[in-house]
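Left out: one protein chain. Kept in place: all the others.
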Amino acid sequence: MTPDEISAHYRLVRNGSVELSAPLSAEDCCVQSMPDASPVKWHLAHTTWFFETFILERWEPRFRPFHEAFRVLYNSYYNAVGDRHPRPQRGLLTQPTLAVVLAYRADVDRRMAMLLAEAEGGAELLALVALGLQHEQQHQELILTDLKHLFSLNPLAPAYGPPPPAAAAAAALDWRAFAGGVVAIGHAGRDFCFDNETPHHRVFLEPYELASRLVSNGEFLRFIEAGGYADPTHWLAEGWDWRLTNDRQHPLYWRHGHDWQEFTLGGLVPLDCQRPVVHVSYYEADAYARWAAARLPTEAEWENAAADLPVAGHFAGRRQYHPSAATTGGLQQLFGDAWEWTCSSYAPYPGFRPGAGAVGEYNGKFMVNQYVLRGGSCATPEGHLRATYRNFFPAAACWQFSSIRLARDADAVEPGA
Amino acid sequence: MTPDEISAHYRLVRNGSVELSAPLSAEDCCVQSMPDASPVKWHLAHTTWFFETFILERWEPRFRPFHEAFRVLYNSYYNAVGDRHPRPQRGLLTQPTLAVVLAYRADVDRRMAMLLAEAEGGAELLALVALGLQHEQQHQELILTDLKHLFSLNPLAPAYGPPPPAAAAAAALDWRAFAGGVVAIGHAGRDFCFDNETPHHRVFLEPYELASRLVSNGEFLRFIEAGGYADPTHWLAEGWDWRLTNDRQHPLYWRHGHDWQEFTLGGLVPLDCQRPVVHVSYYEADAYARWAAARLPTEAEWENAAADLPVAGHFAGRRQYHPSAATTGGLQQLFGDAWEWTCSSYAPYPGFRPGAGAVGEYNGKFMVNQYVLRGGSCATPEGHLRATYRNFFPAAACWQFSSIRLARDADAVEPGA
Amino acid sequence: MTPDEISAHYRLVRNGSVELSAPLSAEDCCVQSMPDASPVKWHLAHTTWFFETFILERWEPRFRPFHEAFRVLYNSYYNAVGDRHPRPQRGLLTQPTLAVVLAYRADVDRRMAMLLAEAEGGAELLALVALGLQHEQQHQELILTDLKHLFSLNPLAPAYGPPPPAAAAAAALDWRAFAGGVVAIGHAGRDFCFDNETPHHRVFLEPYELASRLVSNGEFLRFIEAGGYADPTHWLAEGWDWRLTNDRQHPLYWRHGHDWQEFTLGGLVPLDCQRPVVHVSYYEADAYARWAAARLPTEAEWENAAADLPVAGHFAGRRQYHPSAATTGGLQQLFGDAWEWTCSSYAPYPGFRPGAGAVGEYNGKFMVNQYVLRGGSCATPEGHLRATYRNFFPAAACWQFSSIRLARDADAVEPGA
Partner (left out) sequence: MTPDEISAHYRLVRNGSVELSAPLSAEDCCVQSMPDASPVKWHLAHTTWFFETFILERWEPRFRPFHEAFRVLYNSYYNAVGDRHPRPQRGLLTQPTLAVVLAYRADVDRRMAMLLAEAEGGAELLALVALGLQHEQQHQELILTDLKHLFSLNPLAPAYGPPPPAAAAAAALDWRAFAGGVVAIGHAGRDFCFDNETPHHRVFLEPYELASRLVSNGEFLRFIEAGGYADPTHWLAEGWDWRLTNDRQHPLYWRHGHDWQEFTLGGLVPLDCQRPVVHVSYYEADAYARWAAARLPTEAEWENAAADLPVAGHFAGRRQYHPSAATTGGLQQLFGDAWEWTCSSYAPYPGFRPGAGAVGEYNGKFMVNQYVLRGGSCATPEGHLRATYRNFFPAAACWQFSSIRLARDADAVEPGA
């Protein structure tokens, strides 16, 4: 990209965050619903802190911070930067107010524009700008999912936007076969990627099959009606404990009164059986797959299937923050709509080296007891995803747009299949 | 009071709550810092709910609630009213917004004004109006103490108002003797009181002495410097466990860096040794008293001493939300400045009968494992207190303006005294 | 007592503890079922530690401890003695074995016998011996109640002894009136008492009535059948929370299958409606009383009623470790059968002074957030009790033989009464 293109891209991405918060009150932006989630206002500030701390602090002539306390206040988890405000207390920060945080954004954007215009930092600066914008896009998705969690706990069931439009009928679920063998995964080339996508490397795959689309609400409802939440034999032992401890009877945002309803960013709506099931934990995804005589794919199986496909689908650019039904045959919904749990534990690729400096804490230190999700969701910003992209969450996490794509061994032929 | 006087008093008290919130942003009013504390916005709504639910619902012709969900949303703890929003989740209610809550207040005030103008409810209605206004005043104090707790957890140390003015020198602490014998305590007569102040009844007191004023910060600092927080022999066993579990080294809002500071509603200020110590738990009050070769008074001892004194002192009317030093001799600070822990467990008086109906849940059901505090504080609304007034909190509670008045047996003569 | 009488009494009490453990295996004596309870073996060792630490260490010529580690290992809660093994880990001490602990007892008994024979310590030593034996008797009761708790958690429902014999029919419950006025309570005279029973002092009582006997299982069953555990209006707010959190539907050791059963030290037996209800918390006792239009007595009311009665009843001397029915009229069961919750918070009497030295920690430091029980139980050693005796437990404690005696204000005449 040229300097002008970079500056334009910077403005575009940064404005996107503010636009996401535009429909919200200062109160909506301030509150934290659980330690895992952060207030919208915190996301707006922390993404700004990233540029101020990692770029301006280093390259800006006569650097002076917008506010001295922000270096600690908005540090998420970078030990190399120093102290940080405790994560579960992000929601206690009624001050700085939203107005102050927006002023912080404007100030840093102004200073960043000057810095980019001067273009003194060279490749290292530009790489950090790119990382900062990708980072901002990740937080844009979290703004939506964290807000959804907050609203879901409000008995008034507030809506962020209009309800999802009526969904078309989902196509029948069929299977697509892959030959396996020694295949290469991971990111190659010079385009941007996160460090956790590297290096490009070989893995060996047995022949396998992937389901043509995500599991639908209707299919998941049959699992429930068949007693899936009452029979431990479908579940991982830890998953069953999780289910009992949290008294889970259905996916996180389903509600059961006279009829099934689903809480969405458009408010509480009747459950639409055509759409993909979302907001399931790894435990639920795994239990469903076992009940369905299938399994979850490995991330290598997923990536091998997705590698040559166009990165197109229902992303956040549509401004419809709920997944759509897959209405056509073939391998659908690999990108967008909903993240797909893989059965791969989040681990470093062979030869993995974290990034240099503080940003080396970006990914590597989280590579334990999490599972990889692939493909992006309806809340993922347009252009943010790649086939090599690795998202990751603990097995109990449900508040992301996480769904299920079934896989099976190629030789596992079902009767009549 | 005449109907006009009642209406005027209603407006005065109700406006007082809104005035308290005036310096605050909607964000400041929304957040809950711990389960024991509530957001300012919740206080504004709940006090309004009290009038709508206990009065308008019964006496208003063609009653229609402001919002159907509010009956549950703003119910604090009245089982007789039905379901309630969980207390620890009061801070998740970013909606209804502060603007909506203020509209709720205006609407209920308008309807209450009409009802009071018609004066159809008779004595029972007027008694509930009086209770509702006293209830509102209790929440006005909580608005200040809950907000103080929230602000205390913010690294920016926000101020609600100006810092406290410089305090004068505290008078020397001396002792005032009381003869005891069979004395009467509890509320008599027809003026308003809470049910827990009744009935008027006799108790027997041994001769005793009360300290002339509250323990000062300077005196409490000597306890700290003498190792008071390091020696279990001063402490109740449960208090010592509390101290260890919470790693307490000093009162809740003290800070120790180069010098001692104290967080106040006027921000972080140098510790003023002349002022009364505040925000101590029962455990700390008891430990200090034992270290000082004294004890805490019983509530009967306190009331017997206070019964004939004018109810005057540093209350919230001064708009200085921090206690002052007692600068003169004699029995000082019984009213205002800070609540005084007594060693009396909160229990029903002999012959106690709770109020009738839902408001019977107001006091009686909390009469276990709490300790009585007496005398009001700098955050207590003017005119709210009486000598018979019984406040109560669990022994670990520190976030009220709670302080220490020493007592001792009359025959416990110290060397040189 | 003469020196010989003291020595004989010492042997009698000390042997009593070993006899209690005789029916048990070393395994039964080793395990701790909850932090509040201790293993039988620990009780056997700790009571011995009391004599070794407080008496032999001071008066024995050429004192050498039985084992150096025991001073810490078997210290219960005396900060003045120094470190102690953590209470919740008492059950981890598989070593020292039961055999070693019995040898410890024998050794200390031998050395104590020599010391008592020489009688060098004088009055202070003899007072500590008396305290040590009273202390041992308290632990004899705990041996039974802690063991009962452990056995209650074993699906095999082990029995410590034979099942309770068939109970006779309980007499009808009636009321006994007391005039009140200024009365004296607390211990007077020179016989042994614990420090918490002093000083003898005056209190004022309104006229009151006490129920003639304890509440029976049959009466408590009617409370359950009337929905008493489903209606919060009978309960203290904290009691209701306790009930919900612990999912209590009935007293601790009741079991509900086809019929009601009760776990006893004689194993699981059909619930006997004639016997007193036992193992209820303060919350349950209070809720029952409120449902029954009565209340719990204060400890002063109880003591005033009991002061002139002979201290006789169903104590542990009968070796029937379950309460009997009260079969005759008049004021029954004040002593023995079961402890009676009073509504009095455990607090120092006016002018209370703890004992001198380490034994000053015996009682005073526990005087917060506990409630007083009176009268002893079927597990209390014969001769241990007095009318002035104050037992105390937290409101949630159920594993003692705690029961309910109703009280009411004298003027509270029920319709038809």
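Order as written gives the chain letters A, B and C; numbering starts at 1 within each chain.
Keep in mind that, in the parts below, a contact is a pair of C-beta atoms (placed from the backbone, for glycine too) under 8 Å apart; a residue touches a chain by one contact, two chains touch by 3 or more.
This one's a predicted model, so the numbers in the text were calculated from it and none came from an experiment.
The missing chain, though absent from the view, touches A, C when the full complex is examined.
Residue-wise, the contact with the chain that is not shown comes from C:P155, picked out of C:P155, C:G189, C:G257 or C:P310.
When you scan A:V203, A:V311 or A:A397 for touch with the missing chain, the hit is A:V203.
Where chain A meets the chain that is not shown, the touching residues are 77, 79-80, 182, 201-206, 232-233, 235-239, 282-283, 286, 295, 343-345, 347-348, 350-351, 361, 365-369, 395, 409, 411.
Residues of chain C in touch with the missing chain: 25-31, 33, 69, 72-73, 85, 89, 91-98, 150, 153-156, 158.
Everything that follows uses one rule, which is that only the chains that are shown with their structure count from here on.
Between the Cα centres of chain B and chain C there is a gap of 37 Å.
Of all residues in chain A, none touches 2 or more other chains.
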